[in-house]
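In this view, the complex is presented without one of its protein chains, the others remaining in place.
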Amino acid sequence: MEQGLLVVLNGLVYGLLLFMLSSGLTLIVGMMGVLNLAHASFYMLGAYLAYSISTVVGFWPALVLAPLAVGVIGALVERYGLRPVHRHGHVAELLFTFGLAFVIGEIVPLIWGRLPVPYRVPAVLDVPLFALAGTAYPAYRLFMMLISLAMFCALFAALAKTRLGLVVRAALTHPDMVAMLGHDVPRVFTLVFGAGCALAGLAGVIAGNAFTTEPGMARSLGAIVFAVVVMGGLGSLSGALVASLLIGLVQTVSIGLDLPFYKALSALGITVDVGGRLHDLWLLSVNRAAPVVPYLLLVLVLATRPRGLLGSRSA
Amino acid sequence: MNDPGSGLIVTGLRKSFGALEIIKGVELSVAKGERHAVIGPNGAGKSTLFHLITGRFPASDGRIELDGTDITGWSAHQIFRAGLARSFQVTSLFPKLSVFENLRCGAMRNFGAGVSVFRLLDGFRPLAEQAERTMEALGLTHRRHVAAGSLAYAEQRALEIGVAIAGGAHTILLDEPTAGMSRTETERAVALIRKVTEGRTLVMIEHDLGVVFDLADRISVLADGKVIASGPPDQVRGDAAVRTAYLGAAAEVLT
Amino acid sequence: MKRWAPWIAAAFAALLLPHLFASGFGLSLLNRMGIAIVFALSFNMLLGQGGMLDFGHAIMLGFGGFLAMHAMRLAGLGWFIPTPLLPLVGAAGGLASALLTGWIATRRDRTAFAMITLGLAELVVAVVLMFPSVFGGEEGINGDRSDGPAILGFDFGSQMQVYHVVAVWTWISALLMWRTTLTPLGRLANAVRDNPERVGFLGYDPARVRFRVYVLSGLFAGIAGGLQAINDEIMTSGNIGSEASGAVLLMTFIGGIGTFWGPILGAVLIVLLQVALGTLTDAWQLYSGLLFVAMVVWAPGGLAGILLAHAPVMRAGRLGQLVGHYLRLIPGFALALAGVAGLSELAFRLEAIRGGASTGRIMGLAIDATAAWPWLVAAVLFLAGAALLNRTFPQARAAWQAAAQ
Partner (left out) sequence: MRLGHAAAAVMAVCLSAGPVWADEVVKFALIDPMSGSFAATGRLGEQHFRFAMDRINESGAAGPGRKFDLVVLDNEVSPEKSLVLLRKAIDDGVHYITQGNGSSVAFALTDAIAKNNKRDPARSAMFLNYAAVDPALTNAKCNWWHFRFDADSDMKMRAMSSYILTRKDLHKVYVFNQDYSFGQSVERGAKEMLTGKRDDLQIVGAERVPLGKVKDFTPYIQKMQAAGADAVVTGNWGADLALLVKAANDSGFKGTFFTYYLGSTEVITEVGQAGRGDAQISEWHANVDSAPIEEMAAAFEAKYHQAFYYWRVVNMLDMTAAAMKQANSSDPEKVGKVLAGMNFHNPLGDVSMRADNHQLLQPMFISVLEPGVKHVFPEVNMGFRTIGRIEPDQTRMATTCSLANPS
């Protein structure tokens, strides 16, 4: 029971982290229709910048400065890279962000090296918080959760209260209206893109030290974020939240299930020939199959229900 | 009226987007070989009606018949194969393909070329000849190799009609073929339409009433999602309901 | 006859090339190029001709390659499967996988299609790793190409013999793919790329057109896979993954997606960059990435597009007018390039030194990357080049516009 609680906590942390990434992307996709393939690269930039900043002034200023820096980089990318290719259509934008992800993936090791950097959890939070079933629960994980939730609330508040938020919300629900919003639309795009990147950067700041900060970190998360955004429904923040938590929980819970399929099937009264041609399949355990789930859902949702879980419009 | 089961017959057609009903039970009957114009104030649902007939949107309710075949719920390409082709109000060509290739695409299906990879396109002689003929009829032969996207607006509009008729469909739906054209361009377009739709059934949406009365054998007036009048030009011209609809709309615009 | 001339010339060139580059290095390079050409052309069938951005194109190459590899192993067990015919097995594998993935992906177009293929790429790699008895897990599966029956005394073990297999198949595949562009399907693919909805109103189901193009593309990608199986004698999950798919996108786009032959340029260039520059510098990936982004922003037609833009000028016999302007671009371009290259090389070197490498050589020159002056020099070179280009480029463009009128 307590073991289960731990698993759920871990799933929540991971899910909220995914949400932090996917909320930014959701805003960008919803407003601009740009599926930013480089989104996870901004996450990586966040982690690396936080590492560099924290070596100079410590973790807490980095928590604020790194996402801001990433946001500025994002805004610059939108203004001077994405906007010129916009007239060539969405596929050109996809190509641009694909190239951008590639280039960032090459530049980061240039600056910070190919080895993981020693970006550490601040000492204050590097303590066990409580113990459950003999397992210590690190305080930093709770901190991650709190930051994610705070960001979630801040985001909703910003969308509900500010003028920019009003425009963004209008654009999310009525994409055609964006065209009629008047002269400041390009500026809103730049701001939203920058803000989305900053959110990804923030996720990088708090995840980079909990896991590892290394040049491959964008690659390993990039596709999952897409799965979340598409599953949740393009432009739907609450959909992204649901999908993030779902994937986070599925991924984490399934690790605990090293139950081979043939046993699962025999529990259902089906016996199979384990030595037969399909023995790889029957011996495959649930936890090995779990990583496939998000991508399977991504493909199925796009092919059959393009609106996603809670979305109102098609990809 | 006409030979039932021939031509295009629409009965009880309805279409809603969410809670909003755009087409509210349209009845329309176009006889074989007839030139029929659909007119009506902006927002009456004319284009939507075309989209429903040609399979772009599924109808919410009602029935569409082409030459006695129920084509309700068919997809666009199936309806085309049944002999119904259309043009678009907003020019919808293949911008990177040349004029000739645009027309060849328009004719391809009905001139024997399936989705084949085995035969060369140039091997289909009748297809090339049909594209040539249409190009000539459109007066675009000298622009043969120009990409459609680089044509002048009027040329694009002409090509838009050309792509629709190139396949030799027996029923043609033209959505505002003269939209945005100058006086002389319009005249040329009307002559073109008259020429290329010879012997076919034509249904067109048109705002230019001069064009309508010039071309159409019969006219239907669509207002607020319903056909409020249908008949020969003279009859429709005198219809009171039509006047109200147009004047009402005009009055709304004025206030 | 005129339209066949390039193909005959290509055949002669293919016969001649191995004698110009007979070293092991030269042959390896040529073999990689041939495979890359087939793969890139098959990719461009989708992107350039059909408007389908496929982020999982390597799936089809991978399945073709794995199937060919299994056939190669069967040949080792005594089955009569001649090595030169393995690409046919690859084609079958590519075709089969295309039927499967295409059935899902081609229902949608443009962005949605791209996203589906992105998901498929991740999905397939994960699934491949789950079935080690078929795909060999992390190790992959390997075989021996000389195990097949000898034909006319050739066992296809040597690089030279492999070259001839690759060359023949590259020629055949390229020719067939080019021929496809002249068929109704080829034209419909263009139409679906330009305006899928209109295609529907011309009596064709656009999804079906996409599906057929996709399957055909899979067949040729499978041939590339078969060739790769012969050349590398190993297939692993890495051959199927998104990295391999990204590489083909890069080379195809850089070559130019607007023409049939653009991807050939791209394949040759990127393989050269990868193999030749790859030995000189670690930074080739960064260079090709930067080149790609620059192309997307400034020259979406790729190299072929740039060349093609000069066709009217050449026809008008005014190429001579441009030479002077283009020559004036060279100093700025060279300076900027030297600057960028210098900066990246220095960064790479510095990184390597931090990682423990002791030799401080950049492209064979003894330059100390830990000192400040090389960095300054590189930065100044770049800025000077950029400033020069900023002046000369608009002039050159104006000259081109004037000449192209």
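Note that the chains are named A, B and C in the order they appear, and that numbering of residues resets to 1 at the start of each chain.
Keep this in mind: a contact is a pair of C-beta atoms (placed from the backbone, for glycine too) under 8 Å apart; a residue touches a chain by one contact, two chains touch by 3 or more.
Keep in mind that this is a model prediction, so the values were computed, not measured.
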item	value
Chains still shown that are in contact with the chain withheld from the display	A, C
Selected from A:55, A:135, A:162 or A:304 as touching the chain missing from the view	A:135
Residue, one of A:76, A:185, A:255 or A:293, that touches the chain absent here	A:255
Residue, one of A:30, A:99, A:194 or A:215, that touches the chain absent here	A:215
Those residues of chain C which, in the complete complex, touch the missing chain	20-29, 129, 137-140, 142, 144, 146, 157-159, 232-236, 238-239, 275-276, 278-280, 282, 355-359, 361, 363-364
Hidden partner interface residues of chain A, rising order	3, 6-7, 10, 14, 109, 114-116, 118, 128, 131, 133-138, 210-212, 214-217, 220, 252, 255-256, 258
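The definition used in the following text is that only the chains that are shown with their structure count from here on.
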item	value
Taking each chain's C-alpha mean as its centre, the one farthest from chain B	A
Chain B and chain C, separation of their C-alpha mean positions in angstrom	44
Chain centre separation (chain A, chain B; CA means) in Å	48
Of all residues in chain C, those that touch chain A in their complex	51, 53, 55, 104-105, 107-108, 110-112, 114-116, 118-123, 126-127, 130-134, 242, 246, 249-250, 253, 283, 285-286, 289-290, 292-293, 296-297, 300, 344, 347-348, 351, 354-355
For the chain B and chain C complex, residues of the former touching the latter	54-56, 75-77, 80-81, 85-86, 88, 92-97, 101, 104-106, 108-110, 113-122, 124, 163-164, 167
For the chain A and chain C complex, residues of the former touching the latter	33, 35, 81, 84-85, 88, 90-92, 94-96, 98-100, 102-103, 105-107, 109-111, 113-115, 223, 226-227, 230, 279-281, 284, 288-289, 291-292, 295-296, 298-299, 302-303, 306, 314-315
